[in-house]
Every structure is written in structure tokens, then in C-alpha cells.
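One chain of protein is taken out of this complex; the other chains stay put.
Residue numbering begins at 1 within each chain, and the chains themselves are lettered A and B in the order written.
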Amino acid sequence: MRQYQHRLTARADKRGLLEITSEVEGWTRGQSVESGLLTLFIRHTSASLLIQENVSPDVLHDLERFLMRLVPEDEALYRHVEEGPDDMPAHIKGALTQTHLNVPILDGRLALGRYQGVFLFEHRRVPRDREVLLHLVGA
Amino acid sequence: MRQYQHRLTARADKRGLLEITSEVEGWTRGQSVESGLLTLFIRHTSASLLIQENVSPDVLHDLERFLMRLVPEDEALYRHVEEGPDDMPAHIKGALTQTHLNVPILDGRLALGRYQGVFLFEHRRVPRDREVLLHLVGA
Partner (left out) sequence: MRQYQHRLTARADKRGLLEITSEVEGWTRGQSVESGLLTLFIRHTSASLLIQENVSPDVLHDLERFLMRLVPEDEALYRHVEEGPDDMPAHIKGALTQTHLNVPILDGRLALGRYQGVFLFEHRRVPRDREVLLHLVGA
């Protein structure tokens, strides 16, 4: 068994979900691992990672709207407001979704389900470069 | 160190939590790994995985009811309604719980806590077969 690591940078156009499946698949395929496990880790606390349906843009819209209702950008609710009304809600949305993901590798490919995609979830109003570490172990 | 992979299929009787600890333990024990790490990955976006208390059925009931209140099946809240009123809530509940789990292996056994079980969480009204991939690495 061997391991491989990679640093991926991605930036969403706007708040919400940006699919990064093809970037992740591209690097993974290049390592020629037949069976294994891929881990993704985001080095931020106001953006997160998620595996979600990647067919309907409405699903992504509805998920983002749900989280906007659940975690209001209302400064009266928070003490931590000095970085803007969207910062504390971003930390909470990050806590409710994922800092890391695992995806098995089968037959040399990411074993995602037919309708699953890998997403960067930007929670700030002004997107920024986000660093995602990839760790692959396998043979 | 070696790795092992397996494909498990499970189907809940109804919406909610189905314990799959014994199926997962059975396969894991068969690989004769003394120390290692087990990963479970579900290949769906309207069902998810969870480690939860496995003693009281009331805990499972209350958790499911909490999520039903948190993510209402009210079509007025969503754009994505063409697959039924329970589909978009299922994607959201999936996003709030887990697509994958890790459990360490110690002394040849899943190192779950005394009251922890591994569950498939079915979010659709009509359950279907769900595919869970198992990846085990260890020695």
C-alpha cells in the first residue's frame, strides 16, 4: 500500500455549493490506485465540504436556502459579529456540514453513487480561495 | 498493512433508523484484522449513515421526529418538488448527518462505545435497497 497527497485550491463564484468532483477525480485517477480510500480535508472554518446530489441545481439552491433560514444572519443572535453578519453563521453552517470527506476507490475510480457529487460549500458572502487537502491510500 | 473492501446492501422497513452493526461487525471480523480502521460509505443522497445510541428505541424515534420538525415536508419551502414532497427534505437530512463513518479496530473488534451502534438512516417514505461500501485497512 502507498499514500499520496495533494493540495487543491478552489474558489466559488458566490456563496453556495461549487462542484469539485472532476478536479478531485482527475488528480485521483493520475495516481493509478486500483483500490483504496480518498480523504478530503478543508483547511477553513467558514467553508465546508459535502457530498450531495449533482443532477438538479434546484437541490443545491434549496439546501442553501434551508441553511440560510436555519442560521439567520441576524447580529442580535451572536456575540461574534466583528467580522461581519455572515461570519458567525458561516462557522455554524460549517459545524453542521463537513470538514472532511471519505470516498472509497474501486476499480481505479471514485466509488461515488450515480447521483453523488463532491462539493465545496462556501458560506461567506465574498468567496475566497479555499484550500482542500487530498490524501489517498491504496494499492 | 493490508486493505479489504466489501459491498453491503441494506433496506429499512420504513423511514427512520435501521441498525446494521451486526452485519458490519460480521464482515469485519471475517477479515482477521487486529488493529486498523473501518470506513463505511453510502452511495446515496436521500439516505445517510449515523452512529447513535442503540439501547432505547425512543432515542431513535425522537431523533427522527426532531429531523421531521426541522426539515418539514412542505413543498412551499422548496423548488425541487418533482420527486415528491419527501425528496428534498431527504437530501437536507442527508447533508445534516453523514455520508461516511470511520470506526477504529482494536483487538480484532470494532471499537464502538458500549452504547454505540451503526445505523442506516432512511429518509424517503418508501424505503429502497441502499448500498454501503466498507473499506478496512489494518494488520
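We adopt the following convention: contacts are C-beta pairs under 8 Å (C-beta built on N, C-alpha and C of every residue); 3 or more make two chains touch, one makes a residue touch a chain.
Source: prediction; values computed, not measured.
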{"item": "From A:Val71, A:Ile105 or A:Val118, residue that would touch the chain that is not displayed", "value": "A:Val71"}
{"item": "Full-complex contact with the absent chain, from B:Asp13, B:Asp58, B:Glu82 or B:Asp129", "value": "B:Asp58"}
{"item": "Of B:Gly26, B:Pro72 or B:Pro104, the one touching the omitted chain in the full complex", "value": "B:Pro104"}
{"item": "For chain A, the residues touching the chain missing from this view", "value": "1-3, 5, 39, 41-46, 70-71, 77-80, 88, 91-92, 94-96, 99-100, 102, 131, 133, 135, 137"}
{"item": "Positions on chain B contacted by the hidden chain, ascending", "value": "1, 35-37, 50-53, 56, 58-59, 61-63, 65-66, 70, 96-98, 101-104, 106, 111-116, 137-139"}
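To be clear about the criterion, only the chains that are shown with their structure count from here on.
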{"item": "Centroid spacing, where centroids are CA-atom means, of chain A and chain B in whole angstrom", "value": "20"}
